[in-house]
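Every protein chain but one is kept in place in this view of the complex.
A, B and C label the chains in the order they appear, each numbered from 1.
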Amino acid sequence: MPGNTFGHSFRITTWGESHGNAVGVVVDGVPAGLELSEVDVQKELDRRRPGQSEVSTPRSESDTVEILSGVFGGVTTGTPVSMFVRNRNANPGAYDYIKDIPRPGHADLFYMEKYGFRDHRGGGRSSGRETIGRVAGGAIAKKLLMFFGIEVFAHVIELGGIKAGPVTFEAIRDNVERTAVRSADLEAAEKMLEQVRLARDEGDSIGGIVEIIATGMPIGLGEPVFGKLDADIAGGLMSIGAVKGVEVGVGFECARMKGSQMNDAFLVDDGQIVPESNNAGGIIGGLSTGLPLICRAAVKPTPSISKKQKSVNVASMEETGIEIHGRHDPTIPPRMVPVAEAMVALVLTDHMIRGGRMNPEYLLK
Amino acid sequence: MPGNTFGHSFRITTWGESHGNAVGVVVDGVPAGLELSEVDVQKELDRRRPGQSEVSTPRSESDTVEILSGVFGGVTTGTPVSMFVRNRNANPGAYDYIKDIPRPGHADLFYMEKYGFRDHRGGGRSSGRETIGRVAGGAIAKKLLMFFGIEVFAHVIELGGIKAGPVTFEAIRDNVERTAVRSADLEAAEKMLEQVRLARDEGDSIGGIVEIIATGMPIGLGEPVFGKLDADIAGGLMSIGAVKGVEVGVGFECARMKGSQMNDAFLVDDGQIVPESNNAGGIIGGLSTGLPLICRAAVKPTPSISKKQKSVNVASMEETGIEIHGRHDPTIPPRMVPVAEAMVALVLTDHMIRGGRMNPEYLLK
Amino acid sequence: MPGNTFGHSFRITTWGESHGNAVGVVVDGVPAGLELSEVDVQKELDRRRPGQSEVSTPRSESDTVEILSGVFGGVTTGTPVSMFVRNRNANPGAYDYIKDIPRPGHADLFYMEKYGFRDHRGGGRSSGRETIGRVAGGAIAKKLLMFFGIEVFAHVIELGGIKAGPVTFEAIRDNVERTAVRSADLEAAEKMLEQVRLARDEGDSIGGIVEIIATGMPIGLGEPVFGKLDADIAGGLMSIGAVKGVEVGVGFECARMKGSQMNDAFLVDDGQIVPESNNAGGIIGGLSTGLPLICRAAVKPTPSISKKQKSVNVASMEETGIEIHGRHDPTIPPRMVPVAEAMVALVLTDHMIRGGRMNPEYLLK
Partner (left out) sequence: MPGNTFGHSFRITTWGESHGNAVGVVVDGVPAGLELSEVDVQKELDRRRPGQSEVSTPRSESDTVEILSGVFGGVTTGTPVSMFVRNRNANPGAYDYIKDIPRPGHADLFYMEKYGFRDHRGGGRSSGRETIGRVAGGAIAKKLLMFFGIEVFAHVIELGGIKAGPVTFEAIRDNVERTAVRSADLEAAEKMLEQVRLARDEGDSIGGIVEIIATGMPIGLGEPVFGKLDADIAGGLMSIGAVKGVEVGVGFECARMKGSQMNDAFLVDDGQIVPESNNAGGIIGGLSTGLPLICRAAVKPTPSISKKQKSVNVASMEETGIEIHGRHDPTIPPRMVPVAEAMVALVLTDHMIRGGRMNPEYLLK
């Protein structure tokens, strides 16, 4: 089974290569009755697009989206929403010099082995440009969720070894777009930015961690035992290029905790039974607990670096050095923020419909 | 969409509750021509079953499997393999005292909210007994993979704060079944066991980390961009109860690395291009690299503890203490080893078929 | 992708061979809160089971069902319902004489080619016994639909060239179980029975047509453009062994009609807009119209006949005669009635949930 569709009751099918004609997405399962225009989608794409700050690639793309179907009179009709973005600043020739030299840390060699040959133009399908479809689909998901009071947002909590201090949800909402690194701890953000500059100057790159939060969560979202909410989120986040780890709540730290520390005890609050802490990160047994969903993705340093690396020429089978001077980001997490939000929003919307909490036909029912 | 089916071209559908009549699995997509008997499945179930050592629950279940279909003359026929295990030592009455008191760290309350009410007998579907179906299905997957030289095995690398030292693959194969904690570093295993005893004596529990490895990997397994190999593995591992984090290769450590450190350079070895290191854990761009697959799951401490915890009686809505004296494991990772192996084996088998590398009809073709 | 799962939001996975240990089904997506016991399922299985009348095979099977999971205290819990039936009167040795001789009209030869070899015992998976899982799953679907006032029932409208006259829905409900041939036109039923006897005495078999009706239909059920209600019904009915044609409403007769005859005009009835006729059979554009759903399946004569036929011995590759003296039905449509009802009920239940009209978690919501 091919792998370009994500989701079940709400699903996206993405397509497009870095230096082909266009990239896009078909979103199926959007309930009728949602006000939707290009503006809603464009604002998310603008957060993802290249060239937005000094921490991102200088490739210049306006990434202007066109909605091709599924909307009539400014409102969704229940039919699939097709959206696409033309690749304008493609420069495929720039990759000719590495046509035969797979880039370390990239999928070049493995695409070649899998498909017999490959589109060598800037990563082709394995390029970060593939995430445009995710973000466009996620924009619709986010708008649908807001109808139900669910808000998804993300921030960078670690970059190049600099960890952000604890921040409130309000601080994240307020601050995250105020810094190029998208960290809500503005002091740490300064230090992170410094790390980015250092790495860039060395022709190197740095990794980090993105945290994604969803507030306004209903209780009981998730489908045991394989469609658990955390399982779908883990799959969704891990499917983003460069992500090497995913955790929920205290995450890997749970390995060093005792049951009496880890368990979130129950108490009565305002007539409701609620967990008194949130070590679980809002998911227990694969079901949402009603507390905020908190999860994190570990992002490796950008594999494209101008520092010299070792590779092999597949034509001559000779070892060779490689320096990658294409347009690339010195670090990925800041631009991954909207992508990670999109993946979590897509999963939540899917589960809202699967759980009978969002009407799949007409939103206002 | 309900959630009890896992996989696409090779898929399991599991069913059954902790204290119901039975638990089981239907495995669909098993190619014809595989020699298969209950012995193959039983040996994996025996690694999972309760009562096998001092680190596991004293619930006594032989977990004897019966194959009900799909095998004729000792060989699979290409039709679905249905297997089941009767629950013998069920003791549903033992849970009556907590019928109205959701256990902290368990899904009790959230099942209740989702389904209107719940099967309160020992966790019902959210019990660890649910994994019997996974392990039985995984046993078939492991046997299929061995046909192609792919071996999946796992071990405990951290328990109660004790970390195992580096071990070779050979040491894992040799040692893992020699200790109750299933850690291949026998010295660390002793200390881990001590931690388990301490926690049990305190009426508490401890968490840990399981590492899963697959050797003999082909190149290019995985389906971009949402069916990436790591995405499916992350979803599969996170769907196991008690798992709070998943990582591949260096995992979360990548956040502190530079691109020049993280990237696995290429060299020529025996006429083949291979990565010279394996920071990627055998997966880049969602495709297998041919190097061993290495991934880890963080497992929280058993939520059932006899130490007093705070909860609420849902009938009276009064806060109350709760002490859980049922039969439970003081730590989960040792028994999760065969479950985690099963999930990885299921994903790999699915992708072998999806990628056209295992004939879906007749194994010997 | 293997093919033993049917449905999306409500799905069955069936398993089992004619002369293996057992046959069964896992039903996933049953909302919690439905009263369910073996009695509900058994009554449908009794309508399908062999030996019930002179028009069915003398194989004697009580087909006693056991529910293994998903029900607690007589009520569904939202977890998968697993059910199975032991094969008691299996007599695999009876098929040894045709081990190497594929039976004309059966799938024997093609299973052999597909899977490398086959379970030759009475058809194995391609036997009519495979439909036990469908009927058991359909029993749950029918009970769920009755909650919403949707009733599914079927009858034989043609058998061995004898056509039933027009009958009311009431006559179908009243009469269908009063005759061995399950035709509601009791006069025609007599003649059909005569045809069955004649065919049986000649060592031959006859075909016929089953009509399935659903009343109490909501409006707008179905998912354009590939999950249309009629598309799913057509696929479901055609998946039953021996069905060679499917039609909805006037069906094939539409080929000879004009638009002005075929179109169902609209009028106002009791404040609602309704079609004034039902040529469409209750489905237009793949969506239910609110009028009764009417569809039909053409069923070929039983391929197993004792009359001599020509075949080939696959071992010697010599042409040979074959007479099939196993236990078989002289005609299939009467026993297919509950199977066809099950398939339509499964599709409708699936679409009720997909369309947000039946809560997937808790039925009483």
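A few remarks follow.
Basically, contacts are C-beta pairs under 8 Å (C-beta built on N, C-alpha and C of every residue); 3 or more make two chains touch, one makes a residue touch a chain.
Computed from a predicted model, the values in this text were never measured in an experiment.
From the set C:248, C:293 or C:348, the residue in touch with the chain omitted from the display is C:248, counting the whole complex.
Across C:2, C:31, C:122 or C:334, the residue that sits in touch with the chain not pictured is C:2. Chain C residues in contact with the hidden partner, per the touch definition given at the top, are 1-6, 8-9, 14, 102, 104-107, 109-111, 113-115, 125-126, 130, 158-161, 199, 204-209, 219-220, 222-228, 230-239, 241, 244-268, 271, 273, 275-276, 280-281, 284-289, 298-305, 307, 309-312, 314, 317-319, 354-355.
Touching the omitted chain from chain A are residues 1-5, 8-11, 13-17, 20-24, 26, 28-29, 32-33, 66-70, 72, 75, 77-82, 84, 111, 114-119, 121, 124-125, 360-362, 364-365.
Not every partner is drawn; the one left out touches chain B at residues 1, 8-9, 79, 220, 224, 353-356, 359-361, 365.
The working rule: only the chains that are shown with their structure count from here on.
Without chain B, the rest of the assembly holds together as one piece through touching. By the count of C-beta pairs in contact, the leading chain pair is A-B. Remark: chain B and chain C have CA centroids separated by 38 Å (rounded to whole angstrom). Distance from the chain A centre to the chain B centre is 27 Å, each centre being the mean of its Cα atoms.
Rounded to a whole number, the gap between the C-alpha centres of chain A and chain C is 45 angstrom. Counting partner chains per residue, chain B shows two or more touched chains at residues 1-5, 8-9, 14, 111, 114-115, 125.
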